[in-house]
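Below is the structure I would like to discuss, written out as structure tokens.
A single protein chain has been removed from this complex, and every other one stays in its place.
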Amino acid sequence: MALTSPVPAPLIRDLSDEQFARRYGCDRFSATVLANRYGYIVEHMCGRLLTAAFSPILRDFYDFAATVSGPPELDYATPAMSATILLFTGTMTDSVRNTVEEYGVENVEPGDVIIANDPYRMGTHVNDVLFVRPVFHEGRLAGFVNLKAHQLDMGGTVPGGFSAAKSSVFENGLVLSPRPLLKAGRPVRETWTLIYANVRFGELLYPDMQTICVNLDLGERLLCETLERYGAGAVHGAMEYACDRSAEHMERALDRIPDGAWEGEDVLDCDGVDDSEEYRVRVRVTKVGRRAEVDFSGTSRQARTCVNATALDAKTSVGVAFKYLLDPRTPFTSGTARPIDLILPEQTVVSALPPEGGVFVYWELNQVVLSAVLRALAQAVGPGAMGGDRGSADLHNATGLLPDGTPWVSAAQCGGEVGPYGANRHGDADSQMLSYQANGIGMAIEAIESGAPVVVMRHEIEPDTGGPGTHRGGCGVVRDSVWLQPARHFFMSFRYKHAPGFGVQGGGDGAGGGIWIWDAEPDGFPGRTPLTPEAYRRAAPVGGVLDPDTNVPSRDGAYVYVLERPFWETRPMAVLRFLTNGGGGWGDPLEREPERVKLDVRDGYVTIEGAARDYGVVVSGDPDEDPENLVVHAEATRRLRAEQRRTRSRTAPTA
Amino acid sequence: MHTFPRPAEQYLFARRRPVQGTCPECGAAALAEYRVLSDGGLWDVRKCQRCLASVERTRAPRYGSYVPLGLEP
Partner (left out) sequence: MIGVDVGGTFTDVVEIRDGRVSVTKVPSSQTDPAQAVVEGARRLGVEGVPVFNHASTMGLNAVITRQLPKVAFLTTDGHRDMLDRGRVWRPPDRQTDPSWRRPFGDASKPLVPRYLRRGVPERIAADGSVLMALDETEARRQLAVFGRCNVEGVAICLLNAYVNHAHEERLRELVHEVLGDVPVSISSETSPLAKEYARASTTVIDVVMKLIFDAYSHRIDDELRALGFRGELNFADCAATLLPWREALRKPSRIVFAGPAAGTIASTRLGEAIGDRNLICADVGGTSTDVSLVVDGRPFLNNTFELEHDLVINALSTEVVSVGAGGGSIVGISPSGDVTVGPGSVGSEPGPACYGRGGTLPAVTDACLLMGILAPEGFAAGQVRLDPALARRAFEGLDTPLPVDRRIAFAFRIAVANIAEEIANIAIRHGVDPRDFSLMSYGAAGGMLLPATLDLLHVRRVVIPPHPGLFSALGLLSTDRVYYDSRSAYVLLTPQSAPQIAAVYELMEQRLRARAGVGRDAEDVTLRRSFDGRLVGHSWETPFIEIPSGPITGDTVQELVERFHDVYERRYGNRFPYVPVQGVTYRVELVVRSEKVQYAAGKPERTAQVRPEGMLDLRHYADEPLQAAEYRRESLPVGARVEGPAIIREALSTTFVCPGQVAEVGTVGEISIEAATRAAGGSDRWP
């Protein structure tokens, strides 16, 4: 295999017309137009899937990706990926290469669709099935158009698959090694029947898969038109150009930060067996000139249940971290990862191998890897650092039967799915987001309540939980729900032990969250559950780092193991509370303008006590009764801040 | 290999094997060989530990140590 130099020199922009044409097989204008065109082709391929699929997870959470990729002689270079789910970005190119190479390039024909879903071959989890359509031009394999999309079910012991307790590949679901779904345009019946013999909801998956094939037809047609119009030389040259261009973006961004080596780590609290072992991801990022390495030495071994992720997932989150901090605006291509080498021992919790433990809840480890790399790079990028988000995706599922026996399900609706981001140099953080690596439409409370016997009593930010800073981290979000019927609850929250909402540049960490249940003898509709210590004391703690006496989140408290039971059963009128972790702050909170602290008090993001304690700002007045007449006491604030600075320099080690 | 028992060690470490020679870019006698994951998948590399220049990059087996049973003849 050819030596790939991570530094193409000279810069693309300095190439003469002749050099450019020699390298890329076309002129600069055609390369620009074609590179844009690949972006549009993947968008066109997504368009129909976004509207035509049955699966809500595709439409609401964009849990799919489309790519265009080059032929084997371009090493499957991927000049365009759809702006759908970040969690797929690092896996797509390798998925396509591995699938085609294992199936055999020589076996690929026009009209084929090759599929595969094995996480050890292609990252993410078994529900994400890859569909590859080869594209031919003048009788030669000229590239591929590809879609990877989350399927509602892939079999296994848990409907839909969403469980952290499955303990091996064999419980996880059907594993598809690379094989044809269509051969020369005709369905391969034994593949279709294999799938539908193993999965639930086959009637719903079947048309979704057909829609995917139709989208591949569209992508193929568009790429063929492009090939006919511009010729294979220009099309392939422009694919390399697009990838080189994004590699160069990343290299130039790396060049702008100082050389050095920085370490970062974060943890996943536990797996599904017990809480005796926490799973650490440790990275050492080394950067010299335009090159970087991320070494995962010191990372925990793979877990005993399906909280594991694979090496390609680690590649995703390393790429996402570098994009966020260094090159935020350009789209992903396979070239994004080129200047970065991951050094990753096998069989860690982010490079798991079969069959033990299995891989399903991979996204939680994507979040841990992202956090570890962001913490390491925070030391490199100075003011460009970002505070951590709330960490876990905090998914909650509940199921049960209505009095007439009809089953109901509430999936990812009443947990901590919506929570805060960390702050950065651009300002305070939003408090109501999905995680840094997810995106989607949050379900309306009225839609939730029309579909399941639940009443959402509260969805509000909790004051003083955002990491204090010159720019404040997003506040934790409380969601209280009353379950009107007997219910069975499943939890997937894994980030309480080590504040994931870390502060940067002197900003504070976000507060810890938790999960509680009030399941008293039914006595009518319970109404509002207060946020007072008395109320917490009466609750059954489900998760979090909580004060053992009061059940209130406390840094010095004890860890409550979320998967102590595989699920919780509750009686009618039980109350479930999720409080997400807070997001990290950016910059010294003592530098925040007192007027902004006053507005936070006015708006309930910070209490009067919190303003004094966390920001050294003395505010008086009644934010509830008379919010426009709060007063900042300038002199008292100056004194308090001076005092806090003195205390800090005496006690705190320099961070 | 197709089946991997869970490692006994709690934490795992990558190995870099120092090798003879100097870096053609920066001249340092600090070359090492190891496996990396990057654009193009898994590579066995010989790299300068001072400036991170790759002296040699050879494609590693597609899935690392994992060889699905039945794939090999």
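The chains carry the letters A and B, assigned in the order they are written, with residues numbered from 1 in each.
As a working rule, contacts are C-beta pairs under 8 Å (C-beta built on N, C-alpha and C of every residue); 3 or more make two chains touch, one makes a residue touch a chain.
Note that this is a predicted model, so its numbers are computed, not measured.
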Touch partners, limited to displayed chains, of the chain removed from view
A
Sole residue of A:433, A:511, A:575 or A:597 that reaches the chain not shown, by the stated touch rule:
A:433
Hidden partner chain, touching residue among A:21, A:455 or A:608:
A:455
Looking at A:13, A:189 or A:650, which residue reaches the missing chain?
A:13
If the hidden chain were put back, which residues of chain A would touch it?
11-16, 28-29, 31-33, 35-37, 40, 43-44, 47-48, 50-52, 54, 56, 59-60, 62, 83-84, 86, 203-204, 207-208, 210-211, 214, 218, 225, 228-230, 245, 248-249, 252, 320, 323-325, 328-329, 331, 386, 418, 424-434, 439-447, 449-450, 455, 457-461, 474, 477, 480, 525, 527-528, 602-605, 623-628
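The criterion applied here is as follows: only the chains that are shown with their structure count from here on.
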Chain centres from averaged Cα atoms put chain A and chain B apart, in whole Å, by 27
In the complex with chain B, residue positions of chain A that touch it:
1, 3-6, 75, 93-94, 97-98, 101-102, 118, 120-121, 177, 243, 247, 277, 280, 282, 286, 288-289, 291-293, 295-302, 304, 311-312, 314-315, 334-338, 340-348, 353-357
Chain A-touching residues of chain B, taken from the complex the two chains share
2-7, 9-14, 16, 34-41, 43, 45, 47, 50-54, 56-59, 62-66, 68, 71
